[in-house]
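A single protein chain has been removed from this complex, and every other one stays in its place.
Chain IDs A and B follow the sequence of writing; residue 1 opens each chain.
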Amino acid sequence: MEVLNLLAGGFAIAFEPLNLALVVFGCAIGLFVGAMPGLGSVNGVAILLPMTFLVPPESAIIFLAALYYGAMYGGAISSIMLGIPGASTAVATTFDGRPLALQGKADVALISAAVASFVGGTISVVLFTLFAPPLAEIALTFGSPEIFALMVLAFATFIGLGGDDIPKTLFSIFIGLAMSAVGLDIISGQPRLIFFGLPGFYHGINFLVLAIGIYGIGEMLWTVEVSRGKMSISQATMSLRRIVDGVIGLKSSVKTMLMGSFLGYFVGILPAAGATPGSLMAYGVAKTISKDPGSFGKGNVDGVVAPEAANNAASTGAMLPMLTLGIPGSPTTAILLGGMVIWGLEPGPLLFVEHSDFVWGLIASLYAANLFALLINIAFIPAFIWVLRMPFTILAPIIFVLCIVGGYAPTQDMHDVWLMLIFGIVGYLMRKLDYPLAPAVLAIVLGPLAEPALRQSLLISNGSFAIFFERPFAGVIMVIALGLLILPVLQKIVRYARRSA
Amino acid sequence: MRHIARRLFGFGLVAGVGLGFMAAPHNAAADWEPKKPVEFVIMAGKGGGADKMARLMQSVIQKHGLASKPFTPINKPGGSGAESLVYLKQKTGDDHVIMVTLNSFYTTPLRNPDLDIDISTFTPVGRMAEDTFLLWVNSDTAIKTIDDFVKAAKAKGNGWVMAGTGKGQEDQLLTDFLNKAYGLDMKYVPYKGGGRVAKELAGNNADSTVNNPSEQLGFYQAGKTRALAAFTPARLDLFPEAPTFQELGKDFVYFMQRSVVGAPGMSKEAEAYYRDVFKKVYATDEWQGYMKSKSLQGEFLTGDALKTYWAREKENHREMLTKMGEIK
Partner (left out) sequence: MRRAEFVMAVVMALVSLYLMWKSAELPVGWIPDEGPGGGAFPFWLGAGMLVCTLWIFLRWFRRTSEVSRSSEAYFDGRALTLFLIVGGSLTVMIGSIHLVGVYGAVPLFLAFYMRFLGRHGWPTTGAVALSTPIVAFFFFEIALNITLPKGLTEPLFYPLYDIFL
């Protein structure tokens, strides 16, 4: 029960007036930064890092953690309302969040996302409290072969995501992976695929450029065509009654929520994986275990609940390798890590021993941040709904502007804005021909994790693939992944053969 | 479309001239000061050593009010720093662009002559520190000294995995030195960041690393990893048990510079301004404390002294890369 004592001490720190105020403030800022397409928790945390010099380090990291949490909630808002994932962690939320919003159920989607995030966050914080040190040991042994196996698993859970047109789905995956190879080849140290010698390609093709291009500009062009002269695209309504009904309606999603939370947390603690694969896998699993997989992608609440529970759980999970190993599981935790170092807190296995006040204060403020992020989020839902009800001819140009500014902000390079426009237009033209584009977006997220892990493993094993099966963790994950990959492919081929015969 | 563009251009010109006139009287005679936020380019990715240091400098500047306009960090890690070097070159003559740099400042232009970067044209602002390197192994092993290390690595031959960051950069230069000096055949496996490399060692996925102290400190203090020897002229206070390679009879030292450079062709006034700002940063308690806790070394260097230092280091790196066969 020592843990409980430590946690109680942590709560005493978290509920000091200054810290509590910072938690509330951080959540609110995070919510807005996260809701902007293109800006995510990374930007918020990076930019506000120096400001935290005004307060003691403990309070500062609490503030930044609250901001991180707020931004994770906020990411869902832009995914649902605009259909543009503000960060890679919120990609999966668009798959069903956007259709729900278009059906006039934006409020249901937003509430589900908020509640799922809360549940995911809470479960993960509890898991964190109870099992931090042993999990850190497991995370430590995770090397490149395990990461590659995990990536194969992530792809496997997603096999059913594409449309019915197999060649077009495959094409989309391949082109996404190919785009993820642009920039630097880390193994040979050579620049790779620097198209036309443009220096903008040195930093690779950012996931956000493709996502905002396809989901922002491409989707808007599509909506412009479909809506024609209509004034409003979404009959979003809002009342207390509907909120209450929405929360009650979530009863049927409890299982999905729990699944997402656990899955997200365990994937999140793996170094270098972070919240994105976690949320994608949760979506894939939710679809697989659902009684009605056909409704996924057309506005199934479970399709919002699973990734949102998972990405919040994973962001807590990602704190674990950061605190105990000094390994950031995501770019945001990388910045947080930088902050801790600046404040003279050395992350590593000893942090829990030498600065236990700090660690437990942080954990307790995660609980607090979670609660306040939920409340603030719900309080703002009416405002978001109001925005959605604006005439489309006002909303559309503003969204275009948001896309362009959001595409510029992460790298501050106009090259990326042009690229985004091209992706948007080409994506729109391809979409009209039934090319599924979501697989490309997933591929560009997972590609940069998968390829180096594969090649590092092969380098270590002198080119032998046995390395993926000899190691216990990698072996188990790989076998599951291959099973998942082969099964539906076989099914599809059989069905396909039958149909065309 | 041409028509619109021309009209917009006309509008822009009128606005620009008018506003320039309005802004002109401001601060004309006084010393140079930035007129807008200063772009603080970081030659590495978020969360790396250079990034942490840049954000610390930014924070110190902000906390002590050392500059009248904020310094806004932008990461341009592409192509081992090629992206930021090209960017700075494009910004020739710009007084509002500075960059935090490391040793890829030498190696990237040497390895990619196509970039056509001449680092002697860049404006010297200040060398803030030199980071040190040590040779590390996992504490689960029985390796306690460099002799044990050589014996173990020889036994494993090409199966000995040395993890490092980037190809043809610091870590691989050091690996190559060790291979040559002790007749080893270690395999170099590149990872994305120093923190990841440190973890691969602590998790027993690599046999050895040449991390900076800042990257390995957490594991070292927890007793997970062990420092065998230092690539410095004198033993480090934090790791008194690790002898230097000079003590071990190999005349070899290697540092990682942590410097700030300005765009080529920056005005003298701006150069002086940034030099003063970073000199003050160097003297702050925060910076000094950081250097001590991470075992950073080196005096503040600026102006011609820094240029001479760069010229010398560039030649050293040219020599090392040539020996490795990375360049001709």
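Throughout what follows, a residue touches a chain if its C-beta (ideal position, glycine included) is under 8 Å from a C-beta of that chain, and two chains touch if they have at least 3 such contacts.
Worth saying up front: this structure is predicted, and the values here are computed from it rather than measured.
Touch, as defined at the top, links the missing chain to these shown chains in the whole complex: A, B.
From the options A:327, A:381 or A:417, the residue with contact to the unseen chain in the full assembly is A:417.
Touching the missing chain, out of B:121, B:145 or B:158, is residue B:158. Among A:225, A:354 or A:470, only A:225 touches the chain left out of the display.
Looking at A:102, A:425 or A:482, the residue that reaches the missing chain in the full complex is A:425. Listed here are the subunit A residues that touch the chain not shown: 33, 39, 43-44, 47, 165-168, 170-171, 174-175, 177-178, 181, 185, 187-188, 190, 192-193, 195, 217, 221, 224-225, 228, 391, 393-394, 396-398, 400-401, 404-405, 408-409, 412, 414, 417-418, 421, 425, 428-430, 432-435, 451, 454-455, 458-459, 462-463, 500. Although one chain is hidden here, its contacts on subunit B can still be listed: residues 1, 4-5, 8-9, 11-13, 15-16, 19-20, 22-23, 26, 35-37, 39, 69-70, 72, 158.
Throughout what follows, only the chains that are shown with their structure count from here on.
If you average the Cα atoms of subunit A and of subunit B, the two centres end up 31 Å apart.
Contact residues on subunit B toward subunit A in their complex (touch as defined above): 46-47, 51-52, 55-56, 58-59, 62-63, 73-74, 76-80, 82-83, 86-87, 90, 111-112, 158-159, 161, 166-169, 187, 189-192, 195-196, 198-200, 202-205, 214-215, 217-219, 221-222, 224, 286, 289-290, 293.
Taken in their complex, subunit A has these residues touching subunit B: 42, 46, 49-51, 53, 140-144, 183-184, 186-191, 194, 199, 201-204, 271-272, 321, 325-328, 331, 333-335, 337-339, 341-342, 344, 346-351, 411-412, 452, 456, 459-460, 462.
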